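The complex is shown incomplete by one protein chain, all other protein chains being positioned as in the whole.
Chain naming follows the written order as A, B and C, and within any one chain the residues start at number 1.
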Amino acid sequence: MKKIINDPNAVVQEMAEGLAAAYPDDLEQLPGTTVIKRRTAPESNKVGIVSGGGSGHEPAHAGYVGKGMLDAAVAGEVFTSPTPDQIFEAIKAVDGGAGVFMVVKNYTGDVLNFDMAAELAEAENIKVAKVVVNDDVAVDDVASRRGIAGTILVHKMAGAKAEQGGSLEEVKAAADKAAENVRSVGMALTPCTVPAAGTPSFTLAENEMEIGIGIHGEPGIERKEIAPADDIAQELTDKLLADYDFSGSDTAVIVNGLGSTPEMELYIMNNKVQAILANNEINVYKTLVGEYMTSLEMTGCSLTLLQLDDELKQLLDEPANTLAFNG
Amino acid sequence: MKKIINDPNAVVQEMAEGLAAAYPDDLEQLPGTTVIKRRTAPESNKVGIVSGGGSGHEPAHAGYVGKGMLDAAVAGEVFTSPTPDQIFEAIKAVDGGAGVFMVVKNYTGDVLNFDMAAELAEAENIKVAKVVVNDDVAVDDVASRRGIAGTILVHKMAGAKAEQGGSLEEVKAAADKAAENVRSVGMALTPCTVPAAGTPSFTLAENEMEIGIGIHGEPGIERKEIAPADDIAQELTDKLLADYDFSGSDTAVIVNGLGSTPEMELYIMNNKVQAILANNEINVYKTLVGEYMTSLEMTGCSLTLLQLDDELKQLLDEPANTLAFNG
Amino acid sequence: MALTVQNIVDWIVKANEKIQANKDYLTALDQAIGDGDHGINMSRGFQETAEKIRGETYTSGADVLQDTAKTLMSKVGGASGPLFGTAFLKLSAAIKGIDPVDYDTFTGAIEDAVNGIKQRGKAAEGDKTLVDVWSKMADLFNCESDFRADRIAEEAKSAMEQTKSMMATKGRAAYFKDGSIGHIDPGSASSLYIFEALSEVIEGGT
Partner (left out) sequence: MALTVQNIVDWIVKANEKIQANKDYLTALDQAIGDGDHGINMSRGFQETAEKIRGETYTSGADVLQDTAKTLMSKVGGASGPLFGTAFLKLSAAIKGIDPVDYDTFTGAIEDAVNGIKQRGKAAEGDKTLVDVWSKMADLFNCESDFRADRIAEEAKSAMEQTKSMMATKGRAAYFKDGSIGHIDPGSASSLYIFEALSEVIEGGT
């Protein structure tokens, strides 16, 4: 394991401190926690937006704290859901009276911990609502589907709706709509190593790739020989189109890097993805290429497609100003 | 070599196409080239800003094309300077009558090719000026110093000055000032592989790191056993402070990832860097943490410090809107 | 016998020792059919819990278990944090005001804990989760009429081993489908250490 760290058990704490130290004008770390909060939150009568999950997915989630997206992000240990007390601190810190909306990825740990935090908040009369994102089509049982890079677009829609003054119910409706209409699938070439574990979480042979892998290295659909980028783009796109009928619709696209994949390769992927979508008469309204939801130093990428209606387009166009998402 | 590519010899072309396809509203690829140009360029009477160099350093350089920074970026083959004809196309495409300013990194290839392009442009009566960035203190002979991540801040200053309506001479003066007062140094844990070469460009043992490495894997100052992040931060900071007296000054800081280093680790580095700077009574005016100048999938980071005066602060604060630099 | 406050303190301290000793094994189990953090999660949570408990003076077993629950809940994270947290919270509630804890009270407490875990995790027996160990423990306590150190250790071990042949339908292991068969459930292994610690406390007990 070659890493630029100090104590493997202190990586999340030191990361949070280093991030708060980098951007002191815009962000702050809640004392005694690994919660990163927007300086301007809480805003009175704006719904507060909280997201979070295990660390190791940077820029998720603190990279999305800022105008038009999140008010706070809760960082758990690496690949481990944050605990209810920390989530509860985030909720309290961003509640401006209009309630707090939580964006949760569909992992048992995340769901359990966020639910417990919501119970704590409700006991203190804070209104809480949530969306559970499950965009990963690699899992065929829909109820078990994992939340991956599509979560970023759910952040965007919820954040924009809240910024526009939407109520907790309206924020939830927008987030639910995004979550229902977003699909993603990933693939990996090499694994990553959780600092405290010290060894890679899975292995792939030198000529192998895995299609459908999860962002913590959870098993995918198939292991097979590495294919050219164009074939990978075709396979990932096919998987999304087989699961959801995007034909004729306007879409947002994310070609997301998992950590070690050079940006060059993501653009090579995008080149083919755009061609395939055009062939399928799917209109691309907005494309994002880059690292949005990573898995430490895993090599690989994921593809996300979201169907947009007029409301979602307008929410996508609403200004956002965060470390990892601007425009 | 595990890469998401098609033809190893077509990676730069396909990357440029994929990038232009991702952001068609803001960027365009000049036909028959790998030049990425701002849609709005040329702007009449604004100095055009051109940068470029070998590919594999993404988001450099196309990621900095946009309002407040570059008008065009020229992408050479991987780790290979672009050719004069392509640079010349970029110059012609962004000249709005006020001349064109080139930001060149101090590598023989870049200097030779950009100079030849300038000769071609001058033959067509386009005024051209340039700055050669040599911020890498790992090379002791100052004339041979390489241009690395500090180049981003030179882009920022030149771009802001041009956006403010500065003349070619004024843009050059601002860029020169930034280049003279910026220092960087890098370190690596693992090498990267140029797609067309197929094998890593150097090797490091499992317990080894190299201090002072260049962004193409050029040799550094010392190979030694991997140290904790805090020690690395101390060593890199010491190298910069030994080369330039930053004491008492306002600075901009970049903690830059070389490609595979998780953002988490960059923030851990930053955490210590900020503490060291505070101890040395160096005031941090702005910090950037992320991937600004990479080396494909190399693992490692670099640290950049720029001394700011009032003019440079004002130029740093001037809005910029590009893929990789916002704010 | 009945469990004194000191017995309960010793239980948690011993459970921590076993979890620390088996941290890498638990992580390895979770690398096979999970995300490889279970040993790290449990070790972090129980370390903090043991420290907390060693630093306090208790006059009731319920307080020990409530501090255990709260510390686990705030330090473990992941799926197992809220689940073990819930288990100890239920245990604490069920023994509140009763010191030392007699057999019947403890039997009821284990039953409450099982129900709490099942409700929180929406899991049942056979889903290849820690429910499979805790539920077998509730059965055992119901069948016996006094604390039996040997039976507790035996039954917990056998319950854990039975998870090997199950197919996971809850949590991360469910993604492995058939591939989860043949591997021990990590959360069940942690549960084994908790009950082995209980067994040893009973064995050496008053």
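To be clear about the criterion, contacts are C-beta pairs under 8 Å (C-beta built on N, C-alpha and C of every residue); 3 or more make two chains touch, one makes a residue touch a chain.
Note that the structure is predicted; figures quoted are calculated from it, not measured.
Asker: What shown chains does the left-out chain touch?
Answerer: Across the whole assembly, the hidden chain touches B.
Asker: Pick from B:18, B:82 or B:300: which residue touches the chain that isn't shown?
Answerer: Going through B:18, B:82 or B:300 one by one, B:82 is the residue touching the chain not shown.
Asker: Just to verify: which one of B:47, B:139, B:185 or B:277 makes contact with the chain not shown?
Answerer: Selected residue, touching the omitted chain: B:139.
Asker: Looking at B:197, B:242 or B:278, which residue reaches the missing chain?
Answerer: Reading the full complex, the residue touching the unseen chain is B:197.
Asker: So which bits of subunit B touch the chain we can't see?
Answerer: 9, 54, 76-86, 107-109, 112-113, 116, 139, 141, 144, 146, 194, 196-197, 199, 201-202, 214, 216-219
By our rule, only the chains that are shown with their structure count from here on.
Asker: Determine the centre-to-centre distance between subunit B and subunit C, using the mean Cα coordinates as centres, and give it in whole Å.
Answerer: 54
Asker: Using the average of all C-alpha atoms in each chain as its centre, how far is it in Å between subunit A and subunit B?
Answerer: 28
Asker: Listing for subunit A: what residues touch at least two other chains?
Answerer: 78
Asker: Provide the list of subunit C residues touching at least two other chains, using ranges where the numbers run on.
Answerer: Correct list: empty.
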